[in-house]
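A single protein chain has been removed from this complex, and every other one stays in its place.
For clarity, chains are labelled A and B in written order, and residue numbers in each chain start from 1.
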Amino acid sequence: MLRRLEIRAPSRGLCEFTGEVRAIVREAGLEQGLCTLFVRHTSASLLIQENADPSAKRDLEAWIARLVPEGDSLYTHTLEGPDDMPSHIRAALTAASLSIPIVDGGLGLGTWQGIYLFEHRKRPPPREVLVHLIG
Amino acid sequence: MLRRLEIRAPSRGLCEFTGEVRAIVREAGLEQGLCTLFVRHTSASLLIQENADPSAKRDLEAWIARLVPEGDSLYTHTLEGPDDMPSHIRAALTAASLSIPIVDGGLGLGTWQGIYLFEHRKRPPPREVLVHLIG
Partner (left out) sequence: MLRRLEIRAPSRGLCEFTGEVRAIVREAGLEQGLCTLFVRHTSASLLIQENADPSAKRDLEAWIARLVPEGDSLYTHTLEGPDDMPSHIRAALTAASLSIPIVDGGLGLGTWQGIYLFEHRKRPPPREVLVHLIG
């Protein structure tokens, strides 16, 4: 079964959409199975991270912004703006696809795990995530 | 088919559990299929790495400890200890899920590939890994 999610991140950074995926899994009515997410973009990525304390999210955003800064003299791919090449690198270091088993009719996430779109552009367009379910 | 593995890493670092996954695949009796692993934590992750020479494992551990050190002045998420925020970042840079095809009734790993839990906490709790198999 295939569903499409459109995610509109308000800004650069981690945008949680665990609830949207849970709703799709619930509706599918599978007791066991596998849920696979795939982001159809190269300047946004997927991440499973702690969703309890917002400071963890902020620190991760700040850390990767420092590791892969804008304005690096190494970049030659600059036509699409100063945030474009860092976006591709940050996406390469995180995930394009994630697979989460379905357990007892729900997502098999751990207690503190949330599913995030990692938006890397400053003025984000709507993003499409494919959700594939198999029983 | 869904199985659960509990991994007790003796310490921070890479803890191989290829044998446990191989045993689950063998027992399932699938000639072909897909084996997906998912770690239910945000301060431990999954990694496929060389399992021939232990020096590769040690160098990888040392390299990531230097890239994402404890005590970075950037961190504000410090309530759970100095090794907590580095753990989340190290987990974000590696994998939460891995999918390995089943070939001729066994895991389709390459000759030198092993499956590791990458434990990022200094005093690791037991970790749960979900193993999903489909034929």
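Following the convention adopted for this analysis, contacts are C-beta pairs under 8 Å (C-beta built on N, C-alpha and C of every residue); 3 or more make two chains touch, one makes a residue touch a chain.
Not measured: the values here are computed from a predicted model.
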item	value
Touch criterion as defined above, residue of B:Ile7, B:Val21 or B:Ala95 at the omitted chain	B:Ala95
Touching residue (missing chain; options B:Leu2, B:Val25, B:Val39 or B:Leu60)	B:Leu60
Identified contact with the non-displayed chain, of B:Glu16, B:Glu50 or B:Glu128	B:Glu50
Absent-chain contact - pick from B:Gly19, B:Gly110 or B:Pro126	B:Gly110
Positions on chain B contacted by the hidden chain, ascending	32-34, 47-50, 53, 55-56, 58-60, 62-64, 66-67, 93-95, 98-101, 103, 108-113, 134
Contacts of chain A with the absent chain, listed as residue ranges	1-2, 36, 38-42, 67-68, 72, 74-77, 79, 85, 88-89, 91-93, 95-97, 99, 128, 130, 132, 134
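The rule is short, and it goes like this: only the chains that are shown with their structure count from here on.
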item	value
Chain centre separation in whole Å, for chain B relative to chain A (CA means)	20
